[in-house]
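Only one protein chain is missing; all other protein chains are in place.
Entry: chain A
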Amino acid sequence: MSAEPQPRAEPFRLRGANFNLLVLRLLDARIDAVVPALGDQFKRAPGFLRFAPVVIGLGDLAVPPAEMDFVALVRELKALEIVAIGTTGGTPELRQAAIAAGLPPLRQSGGDEAAPSSAPAAPATAPVNPPPAPLAPSGLRPTMIVDQPVRAGQRVWAQGADMIVTSTVNAGAEVIADGNIHVYGALRGRAIAGGADNLGARIFAQNFDPELVSIAGFYAVREGLGKAPIGRATQVRLAGESLRFDPFGA
């Protein structure tokens, strides 16, 4: 049996979408001042923001474009595993220099740093929302995937995102996500989902055996989990002001 591949009616679709992106607002044009400071900050939170897209905020820079080496900036950020995808704000000259380095200006929807209308709109990049101060339950960043066991004393934080742990979260370890948490191994440590206000966040664990679970600040310690399906595939969600534990799967 040989089936002709069905030709699709259209090869692509172009749709607008909103993304929450981090803006890296430069306060100093010297890359050798910015990058080490940034590196220091990320050293304290390894894994945090890995390959996260960021927008370079130029609004606070008052330097001629000759003093700003965008090509070097992109390269140095990449070395820190941070991907610059565009710029926002700044003088038209700075923006032009950034375009030459492959960083298109992004328009902030509803923001005051709007790029001029004459600037060519980048077709591949979507409009940018203001940086997420408190994270809306919608607009989450790409899911953080953790492939190593999270070990006692380790703490992993998926800022503004969901987290998937393909291995286990061991006792004494802590996983924190502003979105949902999925643990495909055993959850034996602490799982804190939903950040401060994401009441709809849930925790899923293939083998549910935690020290503490928390959703949007409502938490339960192990002692209070007498009725929870310990050792089974379990999902935790918020029902009113208390946590609800339901087995899932077969």
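In the analysis below, a residue touches a chain if its C-beta (ideal position, glycine included) is under 8 Å from a C-beta of that chain, and two chains touch if they have at least 3 such contacts; residues count from 1.
Methods note: contacts and distances are computed from a predicted model.
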- prompt: The chain dropped from view, which UniProt name applies: "3-oxoacyl-[acyl-carrier-protein] synthase 2", "Cell division protein FtsX", "TRAP transporter large permease protein" or "Septum site-determining protein MinD"?
  reply: "Septum site-determining protein MinD"
Task: Decide which residue listed in A:P53, A:P149, A:G200 or A:P229 touches the omitted chain of the complex.
output: A:P149
Message: Just to verify: which one of A:I99, A:A171, A:L199 or A:L212 makes contact with the chain not shown?
response: A:A171
Message: Residue by residue, what part of chain A touches the chain that was omitted?
response: 46, 148-149, 151-154, 167-168, 170-173, 186, 188
